[in-house]
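One protein chain is absent from this view; the other protein chains keep their places.
Note that the chains take the letters A and B in the order they are written out, and that residue 1 is the start of every chain.
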Amino acid sequence: MEGLAGYVIRRLLFLPLTLLIVSFATFYITRWGPGDPVSVYSGQYRDEEAFDRVRHKYGLDKPIIQQYGIYMERLLLHGDLGVSFRYRDREIPEVIGPKIWVSVRLGLYAFIITFAVGIPVGVFAAIKQGTWLDPLLISVFLFFQSVPSLVTVPMLVLLFAVKLDWLPAGGVDGIFSKSMVIPTLALSLPGIAGVARLARATTLGTLHEDFVRTARAKGLAERDVIGRHVARNSLVPVMTTVIGLSLVGLIEGAFFTETLLGIPGIGRFVFESVNGRDYNVILAIVLLITTAFVLANLVVDLALIVIDPRVRAQRMLSR
Amino acid sequence: MSMAATTAGFEAPSAGAARGESLTRRAMRRLLRKKVAVLCLVVIAVFYAAGALAPWVAPYGYAEQNLDVSFQGPSWDHPFGTDRNGRDMLSRSMFAARTTVVVTLATVATGGILLPLTLGMLAGYKGGWADSIIMRAGEVLASMPGLPMLILISATMRPKFVGWVEDAEGWIGWGGLTGSGFADYFLIFFVLSLFGWVGGARLIRTQVLTLRGSEYVLAAEAAGASTAGILFRHLLPNIMPLVIVGASASLGAIAGTEIALTFLGVGIQPPQPSFGALITDGASRTVLENHPQLLLVPASIVASLIFAFNLLGDALNDVFTPRAQ
Partner (left out) sequence: MSNKLLLGVGGVAAVLALALAGILLVVASGGDDGDKSADGGGKTPSASQTEDGGDDTPAGESELRIRGADPLFLDPAVAQDADSAFYIVEIFSGLVRLDTDLKVQPDLAERWDVSTDGTVYTFYLDHDATFQDGRPVLASDIKYSMERALNPETGSIVAENFLGDIVGARDVARGRADEVSGIKVIADDKVEITIDAPKQYFLFKLTYPTGFVVDEKQITANPRRWTLKPNGTGPYKLKEWKLNERIVLEAFERHHLGAPKLQTVRVELAGGSALVAYEDGDIDATGVGLDDLARVQSPDDPLNKEYRKVEKLSLSYVGFNTNAPPFDDPKVRQAFALSVDRKKIAEVILKDAVPVATGILVPGVPGYNADDKTYAYDPDRAKQLLAESKYADNLPEITLAESGAGASVGPTTEAIVQYWKDNLGVEVKIQQAETGTFYSDIDEGRYQMFELGWIMDYPDPENILDVLFHSKSRQNNARYNNPEVDAKLEQARTETDTEKRLALYREVEKTLIDDVAWMPLYFDTTHALVKPYVKDYPIPAAVVERFRDVAIDR
C-alpha cells in the first residue's frame, strides 16, 4: 500500500492543473462566442456607443488573454471571484450561495433515499437469486435507471400532481414541504437502481466467500449471516463507490428537475447565467462543480483500488 | 446521467480472450438465444426503421397543421392524437425518431467508436508522450462538468458554427444544409463526441496494454510486422467485443443526452422535431391535465428505447464475459 499515499497526492496535485485548464477553457468559450452581458442585458435598447462605454468600465474590451490574467490575479491574490454582471451589486458567493443551498438540500434528500432504498432492495434481490423476484426487481430498477429525468419528472407530475392531486407540481415552498417530494423522487430513482444493482452484485459475490460459508457452517441463523457478514462486507464498498457516482448523476439530474419544476437551484441557474452571459458566475459554478467532480472521482477510485487489487495495479500503472 | 452512463456501460471483458472473430461470432449466437436481448433488438430495430423511413411512411408531415383538429384524442386518422396546432403525433414521433437516429449513429461513429478506438489504441500501444497527452487530456475532459460545458459550448458556438456552415454552403454551392438542420446535428454530435470518448479510450488502452505484452504480439513484432499491421490485424479483433459493448451502452446515453440538450434549447432547433421538444410541449400544465397522451406517447417511446439499449448492453456484457454470475 506504499504507493497509495503517493497516488492520492499525485491526484490531488493534478487538481489545480485541471482547474487551471478548465478555467481557461471556460473563460475562453464564454467570451469567444457572440453576445456579451452588456448587449444581452440591454435587450431592445440598442446603443453600441453606450455598450462600448459600459464594456470599457468592466474591462470587457480588453483581449481575452489579458482579461483572464486580470481575473486570475484577483482570484489568486485576493480570493475575488469578480462581479456578477446580472446581479451587479452582489458578490458571486452571495448570488450562487442560495441556489447551491436549494440544490444541495434536494441532493441530500435524494442521496439518503437512494441508499435507504437501494441497498436493502439489492441485498434482498441477491438473497432471492433464482426466484422470480430477483429478475423482476432488477429489471424494474434497470428501467428506472434507463429513463431520463426529463421523462421521469413530467410523469411524476402527471401522476401525483395532476391525476391524484396529492402533491404540488413545482417550486419549493420550504425545506420540509411536500413540494420536495417529486424532485427528490426524480433525482433518486436512477440512483436507487444503480445502488441496488451494485449491492446485488456485491452481495452475490460475498455470499460465496469463505467466511460466509464458515458462518453458515457454524450454524448461524441465515438472518445473522446476511446481516452481520454479507451486509458489512458487501455494502461498504457499494456505499463508497456510489457516493461518487451519484454525485455526478445528481448534478446532471438537477438541471432537468430544476428546470422542469421551476426550482430556483444551481442547475437552472447555470442555464440562466449562460443565456445572460454572466461570465464570472458561469466560471465560478463550473469551477465549483469541477472540484466536486474531481474529488468524487478520487473517492470512487480510492474505493475501487482498496477493494480490488487488480484495479489497484492498473491505476498505479497508468498514472 | 449521460456521461456517467457512458463510462459505466463499459465493463472490461476478461483479458486475453481467444481469437476475436470467433469470439464475436460465438457471442452473437449466444446473444440471440436470450429472449430479452432479442426483444430489445426488435424494439431498437423498429425505432430505427421508423426514424429512417419517416419521410416515406409517416402519414403526415411533421409540421403539417390543421387548427380545426387541435388537441384531438387518438383516432383512426391520428392514432396518437394531435397536438395544440392539430399536428399528427404519430408523424411527429416518427420524425423525432429520425433526429435521434441521425444523432446517435453519427455520434457513436465518432465519439463512441472512432475516437476512443484510435486514441485508446494509440495511447496503449505507443505509450510515452502520446499516452501522456491523450490520457491527461481525457482526464481533464472527464473532470469537467459535462452538462454545463455542453450547454455553454452549444450556446456560444452555435451562431458561429451555423455561420461557418452557411459560408461553406455558399462556397461549395450546395444550399439547404443549414435549413435542413444539418448544422445543428453536426454541432450536437461534435460536442457529444468531445466529451464521450474518454471512458471508452481508457478501457481500450488498458486492454491494449495487457495485449501488448502477450506472446503473439511479441511474436508478430519479432516477425517484423508493421505498427499498423499489429494494430489492425492483431489488436483490433481482440478489442472488438469491448467496442461493441461500449458502443451499444453509449447509444442509450447519447440518445438521452441529445433529447436533454434539445429540451434545454441548445440542441436540435425547431421546427425539426425531436423528443426533447415533444416532451417539453407535453409537459405543460394544461396539456398534462387535459391531453396526457401528448406526454405519454413521447415519454414511453424514449423510455422504452433507452431501456432497450441498457438491457441489450447488459446482455452483451454477459455474453462477452462468460464468467458465471
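Just so it is clear, a contact is a pair of C-beta atoms (placed from the backbone, for glycine too) under 8 Å apart; a residue touches a chain by one contact, two chains touch by 3 or more.
From a predicted model like this one, the values you see are computed outputs, not experimental measurements.
Student: Which chains here touch the chain that is missing from view?
Tutor: A, B
Student: Which of A:Tyr41, A:Tyr68 or A:Phe124 touches the chain that is not shown?
Tutor: A:Tyr41
Student: Out of B:Gly276, B:Pro292 or B:Gly313, which touches the unshown chain?
Tutor: B:Gly276
Student: Taking the full complex into account, find the residue in A:Val54, A:Leu81, A:Ile138 or A:Ala296 that is in contact with the omitted chain.
Tutor: Considering all chains, including the one not shown, the answer is A:Val54.
Student: In the full complex, which bits of subunit B touch the chain not displayed? Write them out.
Tutor: Counting only subunit B, the missing chain is touched by 63-65, 67, 70, 84-86, 155-156, 158-159, 175-176, 179, 262-267, 269-271, 274, 276-277, 279-281, 284-286.
Student: Under the stated touch rule, tell me which residues of subunit A contact the chain that is not displayed.
Tutor: Per the touch rule, subunit A residues meeting the hidden chain are 1, 4, 33-36, 38-51, 53-54, 56-58, 86-90, 94-95, 98-99, 102, 108-109, 111-112, 115-116, 165, 168-179, 232, 235-237, 239-240, 243, 262, 264, 271, 274-277, 303, 306-307.
The rule is short, and it goes like this: only the chains that are shown with their structure count from here on.
Student: Inside the complex, what are the residues of subunit A that reach subunit B?
Tutor: 14, 18, 21-22, 25-26, 29-30, 32-35, 139, 142-143, 145-151, 153-155, 157-158, 162-163, 169, 190, 194, 201, 204, 245, 248-249, 251-253, 255-256, 259-260, 270-271, 274-275, 282, 285-286, 289-290, 293-294, 297, 314, 317-319
Student: Report the residues of subunit B in contact with subunit A in the complex, numbered from low to high.
Tutor: 1-4, 8, 135, 139-140, 142-149, 151-153, 155-157, 159-160, 205-206, 209, 252, 256, 259-260, 263-264, 276, 279, 282-283, 285, 288-289, 292, 295-296, 299, 302-303, 306-307, 309-311, 314, 325
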